[in-house]
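Only one protein chain is missing from this complex, and each of the others stays in its spot.
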Amino acid sequence: MTATENPAAQQADQTYRPSTLQRFLPFVVAAVVPFILGATTDDLNFWWKAAITIAILALVARLAWKWTPRGELTHREDMRLWRTPSDRSWAALTMFGLLVLPFILASDFTPPMDFPWATWFAVVNLVLIFAMGAAAFNLLVGYSGQISLAHVAFLALGSIVGGIVGVQWSGGNMWLALPAAALAGAVVGAISGLPALRLKHLYLLLATFGFHFVMMLVWREYLQEYFGFVGIRFKGVNSPRIASWLHWLPGIDPDENGEFIITGQFRWYWVLMPITVLSILFMVNVIRTREGRAFAAVRDRDVSASLLGINVARSKLMAFALSSAVVAMSGVLASFYIGSRGEDSFNVQTVLNYAIIIVVGGFSSIQGAIFGSAFFWFLPEWFKWAREELWFVRDIEFLSDYPSEIDLAIKGFLVVIILMFKPDGLAGMWRDFKNWLSRSLARRNP
Amino acid sequence: MLNRWLKLAVVVFAFALIAAACGNDDDDTPAAPEPTAAPTEAPAPEPEATEAPAPAEEEAPAEMTVPDNPDNGVTSDSIRVGWMGDLTGPTASSQSFNSHGSEAYFECANRDGGALGRMFDYLPEDDQFNADNAAINFTKLTEDDKVIALVGLGGSHISTQLQPDIETLNLPVIGPPQTIDIQLEGDQYFNNLAHYGDQADLAAGHIGATVGGIENAVVMGISLEVPSGTEFAAYVEQSVIKGGGTYVNTLYVAPGATEVTAQMVELQSAIDDQGVNYVTLHGSPGAGLVVMQGMADVGITDVPIIGIHGIAANSIWTEGPPEVSDETFGIHSFLTANNDIEASAMMEECASLAGYDGEHLNLNFAHGFLNGYVFHQAVERAAETGELSRESLTEALKGSFDTMGITCPIDWSAFPYHSQCGAAFSLDAASGGMLAANPFAFYADSFDGEYGIEIG
Amino acid sequence: MSGGGLDLRIQDLTVVYGGVTALDNVNITVPSGGFVSVLGANGAGKTTLVRSITSLLYLHKGRVRRGSIVLGGESILGKKSPDIVSAGVAQVPEGRKLFPNLTVKENLLCGAASRSDVSGIDESLEQTLELFSQLRPLLSQTAGLLSGGEQQMVAVGRALMSQPTLLICDELSLGLAPKIVHRLFELLTEINETRGTSILVIEQNASLALQHANDAYVLELGRVLMEGSATELKGNPMVQELYLGGGGEAHTSYAAIERPSRSRPLEHGQRPPVTES
Partner (left out) sequence: MLLAFGNFTADPSVNLQLLIGGLALGAIYAVVALGFVLVYKSTDVLNLAHGEFLMLGAYFALTFLISENLNFFLGVFVLLLVMLVFGLVVHYGIMRRMVGQGFFAIVLITLGIATIIRALLLIFYGPTERARLDLLPQGSFEVGGATVRHVDLVIFGVVALCVLLFFLFFKYTRLGLHMRAVADDIEAAAAMGIDPDKVYAMTWAAAMVMAGVGGLLFGHVTGAIDRSIEAIGLRAFPAAVVGGLTSLGGSIVGGLVVGVIEQFANGHLGTKWREPVAFSVMFVVLLVRPTGLWGRKDLERV
């Protein structure tokens, strides 16, 4: 049946037509950014890079076009990870960016206006770690509706497991610690989720907060018992390594001892990026499964969910276990990346930081966690840069006198403003922007 | 169709305009950073001094010149030096003074022409009591700013996390505000605070002198429940027992505690049962105040206190209950401007120049101030080798330095590089600054270098 | 105040929740001292109509897009709910909505929140208790523990405490035994006749509503489908079919009547509901 014969299909097709342009949008944006940057720099190499970038983007765009389904979405298509062509092109663009960006940052690129590129590299790594933890937190709190303030307890759990398995037992084997932490996180997470079977909302929030304090006691005891004054050292002799059988991979060159020690921002990026991307894709995938949709059903109305044949208890515990496992893994990554975890690493402020991240990023969307953690870590750096470089900011003495305090105030104000006016957060704004742009571009072209 | 693209083009153009507007303003891209010797006494901004550096060079006096080393924070007009610590967060009240001291010193030094024809570019970074921030800040300082050294490094486990990188980069760190074992292992830490073990010895000596011989001392420790608190308590215990005194127990106070009733109950019963006649105290000034208020509340006013350098902050005496603070001493390795020292006038002047009036009476300010001064000396000494780099600076630091009387003469010629200097302080009500109970020399015996016990 | 009710005129009322239109060009008139009932199935927009009159839409993120609501010659659209109650509109909300943790007396007193004359309030309380005499022994009872019928009486009594000129009853019959419902409707008629209070009854139970009311409207999918006097509508075959469970001959006319549909083509200038994937 062709689109013209069936009115319903025609309607579906019509809602689709604008998206042919929509699919180009990411590439247009991607092409614009280098030009903007290029306009502010004298670096000739930059134009080459920009040209190559655009060429590759054009290629990807051509492929995206080719993959575009015509007409209605079938159920199979609807269940795809990237359903629409625009989804697909954004995903392609993100992957491309993730792969190319570090090379740009690590090369001798001369940035305009003393831009602190190397710092941003460190920030990107932290964003990856936090995005993973925040996405898992969002899966639990936003998507599954199980309000929990215990996520930092699972970061601590990850650190403990990392300390036991990764440092005490194996002397710096992060690869052993990661699955161990996931396992421990799942088990302890399910246990911590038990109150959710009886409690809801406020009462669940308080119960999980209690769990946080109990976990902190465990953490402090462990720290003092085994590591004395300085906290666990994950760096130095305990730095993780890449297995020797992986050394054939391009770009992974062992040092003179035949070892590849993960150290420095560039190398860490290549470890953190795949793990984060995979774990976030994993969580997005879970949401699409029957199990994942049960989470949302339980969130919306658990009584009717149980009438639909969903095992509510199982679903809640699943959500807790899944989220905690990923958070614990991000705890391991953070420990090894930062290099040490001490008495102040898991305080209440950290709990609040994660809350800020998911609010600003956008509640109940996995994407929001990425936006949120990027914002959380980039804002201070951007603000620092603005204070130093931008004339209209530089002249305000008040801003330079209280930099960290104003960072904090901005974050607070943003949380309030976003919750008041844009409860969907940055992810929602981004979606609105995309919709607005494609709609306003499409309006003249019925 | 065309309209759509037109719209897009307008958006793009607007973006580009905005970006260009931002970019044009401050486009001092180092397009031609000639490795010239910079003009000497000149205030640096020579208009487009790319082609003709010659006239300036002629007038150069016999001052040392070194080539630029942008990878090590030495550019044609500045020497970059970093500071990391907590300017906000629970430990900020002691650490921020440290940064202010360094900043004040560099303000003065720059007013007087800087060093080697360059200005000091002092870059303090706020860790906010958070190891993640510290990781970013360290990257910024070492990879973007490429500082030649750090004149401060806060937080015990923050220095732990950075130690491997500091060694790899051969980055000298002058005067980290914490003294923990980890800093004894690194060749890059130049510490001008006495080690915890020495401070414990000093405390034991002071206790002995007060109660008529250390063998008469019955000591109770009160520590913040953090690893460094445990460490200090263990050193005190060791020192007191070695001298023949009695160490009863260590009481722990939770960070952020607002009252310490239970600890005071235990202290009271230890006083009654075991005759405790001295208390050693560890923690931030805030925690110290909480303990002192607790003692005042239950009426323990006749047991003197001696605390570690975090406690040796003015606020302990100005804000604390007088009946307890009268008997309180804090151990520190520095003198403030109200003491009869060479640097008094300069510290006061620099403090007001930097906008930190009154802070020259604070021990941590003096510490930061001296860190700046030592760095200045080391830079000039390193320049004698003909190049200024992290390596040459590290080598230059392995020697002795003038301290203008702020602390004992520094001699870092033998590893481990830390101070052999300390005294017990209390507030001088007349001047509002900290005054040592006895000169540094009085306590010199306490610095026997014997510590480093295994704990935990 | 108690003599003679005010008339209510709703014109061209259009209400949206987010992107969804709940009421579409609704025109309803309650004459002074009249007894009007609005019939409709679930989702017809009845409760939205009440919320629009009493200005409680904001609690549900709805807003009036178009139209006017005039009470006694004065527009009440956009006024805050306390002002509307002061103007003489009282309501018995759907599902009674008593304050479960307050006593019966406190519940009744809450009904007089818009009044400030202390002696007048006492008088009204006495009048209300005369009307619902079985509430008298329950005065200090917690409202949440009463039976459904008693609760509905408290709810009506509470509404009367403000000495309304227009009383709106939303789904009075819901979940109650027919006997009690009959009694309540008789009471409403009595109030209507003795005090002259205008009454607007929103009902699913059409037979009862049409029995007591003078005029009636049929609301479906946010639009007024039919209007007329109660007797007129009672005789209408479609009403019989749909709301009165009427006889078989109505089937033909059922098909003949053009019913509004949500899937109708969008009007000019109207934006489609935003659906996001």
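Letters A, B and C name the chains as they come in the text, with residue numbers starting at 1 for each one.
The rule is short, and it goes like this: contacts are C-beta pairs under 8 Å (C-beta built on N, C-alpha and C of every residue); 3 or more make two chains touch, one makes a residue touch a chain.
As the structure is a prediction and not an experimental result, all values here were calculated from the model.
Asker: For the chain that is not shown, enumerate the shown chains it touches in the whole assembly.
Answerer: Missing chain, whole complex, touching shown chains: A, B, C.
Asker: Touching the hidden chain in the complete assembly: which of A:Phe209, A:Trp270 or A:Trp430 does that?
Answerer: Answer from the full complex: A:Phe209 touches the omitted chain.
Asker: Write down which of B:Asn130, B:Ser228, B:Gln263 or B:Thr328 is the residue touching the left-out chain.
Answerer: B:Gln263
Asker: Which of B:Gly213, B:Gly275, B:Gly299 or B:Gly355 touches the chain that is not shown?
Answerer: Reading the full complex, the residue touching the unseen chain is B:Gly299.
Asker: Touching the hidden chain in the full complex, which residues of chain C are there? Just list them.
Answerer: 54, 56, 58-61, 80-82, 84-86, 90-91, 93, 97-102, 106, 109-111, 113-114, 144, 158-159, 162
Asker: If the missing chain were put back, which residues of chain A would it touch?
Answerer: Touching the missing chain: residues 141, 147, 195, 197-203, 205-207, 209-214, 216-217, 220-221, 224-225, 302, 312, 348, 352, 355-356, 359, 363, 402, 405-406, 408-409, 411-416, 419-421, 423.
Asker: Pick out the residues on chain B that sit against the missing chain.
Answerer: Considering the whole complex, chain B reaches the absent chain at 87-90, 92-93, 96, 225, 230, 250-266, 268-269, 285-287, 289-294, 297-299, 315, 318-320, 456.
Just so it is clear, only the chains that are shown with their structure count from here on.
Asker: Using CA atom averages as chain centres, what separation in Å is found between chain B and chain C?
Answerer: 74
Asker: In angstrom, rounded to a whole number, how far apart do the mean CA points of chain A and chain C lie?
Answerer: 50
Asker: Across the complex, what residues on chain A touch chain B?
Answerer: Against chain B, chain A makes touches at 21, 28, 32, 35-37, 39-42, 110, 112-113, 116-119, 121-123, 126, 220, 223-231, 233, 235-236, 239, 263, 265, 334, 337-345, 349, 377, 381, 389-391, 403-405, 408, 440-442, 444-445.
Asker: Over in the complex, which chain B residues touch chain A? Could you list them?
Answerer: Answer in residue numbers: 1, 3-4, 7-8, 12, 15-16, 19-20, 22-27, 29, 31, 87-88, 126, 128-132, 135-136, 139-140, 143-144, 155-158, 160-165, 168, 180-182, 225-228, 230-231, 255, 455-456.
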